[in-house]
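Have a look at this one.
Heads up, one of the protein chains got dropped from this complex, but the rest are sitting where they should.
Order of writing sets the chain letters: A and B. Residues in each chain are counted from 1.
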Amino acid sequence: MSGAVSSLSTPANAVVTRRAVTEAAWLRILLTALALAFLGVFLVVPLVLVFQEAFSKGWQAYLAALTEPDAWHAVKLTLIAAGLAVPLNVVFGLAAAWSLTRFQFRGKQVLITLIDLPFAVSPVIAGLIYVLVFGSRGWLGPWLEEHNLSIIYAVPGIVLATVFVTFPFVARELIPLMQEQGVSQEEAALTLGASGWQTFRRVTLPSIKWGLLYGIILCNARAMGEFGAVSVVSGHIRGKTNTLPLHVEILYNEYQFAAAFAVASLLALLAVVTLVAKSFLEFKHQRDRERATRAAARQEAS
Amino acid sequence: MSRNRVIPGFGLSLGYATLYTSLIVFIPLAALAASGISLGAETFWAVVSHPQAVASYKLSFGASLVAALINLVFGLLVAWVLVRYTFPGKRIADALVDLPFALPTAVAGIALTALYGRNGWFGQYLEGWWGFKVAYAPAGIVVALTFIGLPFVVRTVQPVLEGLERELEEAAASLGANRWRTFRRVLLPALVPALLTGFALSFARAVGEYGSVVFISGNMPYRTEITPLLIYSKLEQYDYAGASALGVTMLVFSFILLLAINALQYWNLRRQGGG
Partner (left out) sequence: MSIQVRDLRKTFGHFKALDDVSLTFNSGELVALLGPSGCGKTTLLRIIAGLEYPDSGAVLFSGADATFTHVRERGVGFVFQHYALFRHMTVFDNVAFGLTVRPRRQRPSRGEIAERVHRLLELVQLDWLADRYPDQLSGGQRQRIALARALAVEPRVLLLDEPFGALDARVRKDLRGWLRRLHDELHVTSIFVTHDQEEAMEVADRIVVINQGRVEQVGTPQEIYNAPASPFVYGFIGDANRLCGHAADGWAELAGLRVPAPEFGQSEPRQVTGYIRPHDIQLQAGDQGEGVAVRVESVSQVGAALRVSVRIPDGDTSLQVELPHSGGRWPFQVGEPVKALPRAARVFAG
């Protein structure tokens, strides 16, 4: 659902102009202070605390916690899971957006609802459904066992769970964008003799690149940070099926608080980078739009 | 059919999208539904109406409702301040609103637990001075759910507030309405669809949340055990049947919420489009 509300197509900041009809100064200040206090208590303080706790035992303990083999393994597994889930969902997002915005067909609404579903489903259920299909007592469990394949409590299960929870991100970002852009640029390319692939690569892809990148960033953040779904299918085998968030949990439950927060600080850093990249993309997108409207206005005037 | 489509790639894109959606989403969810159905009505009912399960629903829904209400009020406030006022650091505050989307829930969970625990920055005062226990109590669950649902109301209300014509308020003012009346009679009605959508999104997210709650709740059956956690512990005991039954119940609820949200968003869009 996050993709449904934090979309590129909404301008981030409106220009505030001085108006006669507004609140008294004291009320404005009070409301602003209240809002900032709320954001401070709920967002800033926890974020600061993560870094503070991470360094509570000093630099060396911090580095030791990060360079420990199990931590390293968790980093690698997290990169693998995100490295597979993100491209898979990008390809899917492009295919889904192309079919949903360029054609009319029956069952469209069903497909859209199915795409949204992973946002609405609890992460625990996301894990549960794969256990039911691939677990030792699941649909395919006996067959998998026979062929010596394991999905649950192994890397493939972690990747699957990650794919599920990040499933809608790219598609949800691209569908409204491509809907808004319409089909005429592609039609123009076709009249000029371009093939389907040329049209996609040279016309469609460049015009959706910022939206696509935005979706990828959000998808990646969730993929690297997913906890619940991955927790269900991982089996918590230390040094084997632990991703970074799971590693944080293990350390925390073992009362190694400083180490837990040290690993958590890596994830918090990822979150901060994600927010910066996201703001940058929004800023760029907004500037493009403003430039377009300004240019149009200038031409109207001349 | 294909003869009537000029834009290429219909079969390929729809075929791939459908196949992938079936494999990742539809078939596994169908497996859950099948597994729930295969229990038979009696067993199913016994699991989902077990007092421990009922206690977990009450907690999950109650805490989610409170958290969504907090977000409704403060989300409107934050959106209002971000759209209408200027202040230093506004861009940062605006970007920060999305932190709960970007911060892994486990990190949020341990940070909030440390913050509201007996020795935490907030906990030592809340618990030490006023005896108000937050961590390992229902209040802690509300805190965690407020955190993860925070962006929804802000992000749904913001664009609508930006799109509102200032003339509306000016007209109301020129007709003699004071600021509060203008807000209540002119602005609030226009924001209702967006507020409801944000509220529903925040609520839906909270009901399913696991990662941030599991650390701060303490997970005591009947007292601080939310439904997703109950499913999780049934799975750990290899009680697939029980987990499926509860899972189906939650899934049906999520689905209804999703449909409600879609209807709300449609209403919201139509309101925006119609001015």
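One rule holds in what follows: contacts are C-beta pairs under 8 Å (C-beta built on N, C-alpha and C of every residue); 3 or more make two chains touch, one makes a residue touch a chain.
The structure presented is a predicted model; accordingly, all values stated were derived computationally and were not measured.
The chain that is not drawn here is touched, among residues A:56, A:109 or A:198, by A:198. Chain A meets the missing chain through residues 184-185, 187-195, 198, 202-203, 206-207, 291-292, 295-296, 299-300, 302. Mapped onto chain B, the footprint of the missing chain covers residues 3-4, 6.
Convention: only the chains that are shown with their structure count from here on.
Centre-to-centre separation between chain A and chain B, using Cα means, comes to 16 Å.
Chain B meets chain A in the complex at residues 5-10, 12-14, 16-18, 20-21, 24-29, 31-32, 35, 74, 77-78, 80-87, 90-91, 93-112, 114-115, 121-122, 146-147, 150-152, 155-156, 158-159, 162, 166, 169-170, 173, 179, 182, 198, 201, 204-205, 207-211, 215, 228-229, 231-232, 235, 238, 240, 243-244, 247, 250-251, 254-255, 257-259, 261-262, 265. Interface residues of chain A, counted against chain B in their complex, comprise 1-2, 4-6, 10-14, 16, 19-23, 28, 31-32, 34-36, 38-39, 41-47, 49-50, 53, 88, 91-92, 94-96, 98-100, 102-103, 105, 111, 113-125, 127-133, 135, 137-139, 160, 163-164, 167, 183, 186-187, 190, 195-196, 199-200, 218, 221-222, 224-228, 231-232, 244-246, 248-249, 252, 257, 260-261, 264, 267-268, 270-272, 274-276, 278-279.
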